[in-house]
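One protein chain omitted, others in place.
Labels run A, B and C following the written order; every chain starts at residue 1.
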Amino acid sequence: MACAAKAEMEDEGGAKLEIESKTENLSRVREFMSKQVSASQLPPAERGKVILAVDEAVANIMKHSYEEVASGTITISVKSDAERLEIHVMDSGKKFDPNSIRDIDIIQHVKEGRKTGLGIFLMRQIMDEVEYSFKEGQRNELRLVKYVKPKPRPGPAVQAGGGAKGA
Amino acid sequence: MACAAKAEMEDEGGAKLEIESKTENLSRVREFMSKQVSASQLPPAERGKVILAVDEAVANIMKHSYEEVASGTITISVKSDAERLEIHVMDSGKKFDPNSIRDIDIIQHVKEGRKTGLGIFLMRQIMDEVEYSFKEGQRNELRLVKYVKPKPRPGPAVQAGGGAKGA
Amino acid sequence: MGGFSIKSEPAGGAVLVKVNGFLDAHTFEQMENTINNLFNENSFKIVVDLSGVDYISSAGAGVFIGAIGTAQENKGDIVLMQPTPHVKEVFDLLGLSQIFHFADDADTAVKFFSS
Partner (left out) sequence: MGGFSIKSEPAGGAVLVKVNGFLDAHTFEQMENTINNLFNENSFKIVVDLSGVDYISSAGAGVFIGAIGTAQENKGDIVLMQPTPHVKEVFDLLGLSQIFHFADDADTAVKFFSS
């Protein structure tokens, strides 16, 4: 389980990737996610977007949660069935709930030349559920869910209900 | 001479520091320059500024000349006498003449939120001579001179004459 | 690593910047440096050839958001050329396609600045 180097695993619970918090590992995350979405029931047009959402989540952890100190581990686990693809992203860096961040106004952002604050917005645009929980033993867990059949959505950013599940 | 690790030397020609192109070495450059200006005839009020000018020159090389690839060497040599402090900064990265860069309009810069383009401006504000030459064998050499007794200056940025001298 | 590279060349009064590889949170700073360097050399008419970019994330798109204002203030602009459908989709998702100009080829992109 505890393994400093990056490792990819597969068991009954689904697939798992463990990486060090270094931005050069983002392409590794995307390759891993690419395999997962290809093996899932997601419509091809949605697959690239889900890879992007996970990249954004992981990049945020690297930048903000571990604050660019390359000493943390990030674990991504993926489960899928006929109805949904569910991704859990775990880190033991700074406590952070993305739901504390409001949606941006892109026109105003461009006007001010603000180049940050886009990742969470994008994650919400893409995923059907974006849910955060803080687990005992100092661990952030972000749960991203994409439905195989798109459900009607009230707006671009939906935070759906349902209890957070362990990895 | 050729030495990958950083090295500080002293000979009849003056003091010399050789560092690898990594921004964490900038504090090392400033410590070295601090010793040099303290041992010089420069008025105390000018010393901190000269350290800053050299920091800017070296930071520029790290960022632009070696383009943040931490594989280049930067050599700084310092000579001083009763009249002047003369610093040579040498690198073997991309060819670049700072005199190709025009002075900035700081009000406009702030208005646009442009946070770069200040280093060369600052170097010119501080030093009496800022002179560049490209040496055989792919080497940039920047010569920075500060007079012990301030000479009258026509404007904030002066590029004085005089041939570039070898290290 | 996929090999990330950026090359710039003059193109009829503008600068054509050809990017290859991923434009993500790992590489965006190189893109940002390139554009800031162009600005510091007083080049504000910038065409970014994205045809070789397989992937862009918000960090990559952010570079252009941070730059377009300065370009326009100085009588220039950032024109995005030939994004792949995947890359274009990210601009769409961010709501940026209404703000940036896109061009299908270098000629059209460069002509944009004389119109």
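We adopt the following convention: contacts are C-beta pairs under 8 Å (C-beta built on N, C-alpha and C of every residue); 3 or more make two chains touch, one makes a residue touch a chain.
These figures come from a predicted structure and were not determined experimentally.
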- [ ] Using the whole complex, pick out the displayed chains that touch the missing one.
- [x] A, B
TODO: For the chain that's not shown, point to the residue among B:9, B:52, B:101 or B:148 touching it.
DONE: B:52
Open item on the list: Among B:35, B:94 or B:115, exactly one should touch the missing chain; which is it?
Closed with: B:115
- [ ] Identify the residues of chain B touching the omitted chain, counting contacts across the whole complex.
- [x] 23-24, 26-27, 30, 48-49, 52, 55-56, 59, 62-63, 106-107, 109-116, 118-119, 121-122, 125-126
TODO: Would you write out the residues of chain A that touch the absent chain, in ascending order?
DONE: 63-64, 67-68, 100-102, 108, 111-114, 116-117
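Throughout what follows, only the chains that are shown with their structure count from here on.
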Task: Chain-chain pair with the highest tally of contacting C-beta pairs - done: A-C
Task: Central chain (by mean CA position) - done: C
Open item on the list: Relative to chain C, which chain's C-alpha centre is the most remote?
Closed with: B
- [ ] Report the inter-chain centroid distance for chain B and chain C in whole angstrom, where each centroid is the mean of the CA atoms.
- [x] 32
Task: Distance from the mean Cα position of chain B to that of chain A, given in whole angstrom - done: 45
Open item on the list: Centroid of chain A to centroid of chain C, CA atoms only: how many Å?
Closed with: 27
- [ ] Two or more other chains in contact with one residue: find those residues in chain C.
- [x] 69-70
Task: Shared-contact residues (touching 2 or more other chains) in chain B - done: 112-113
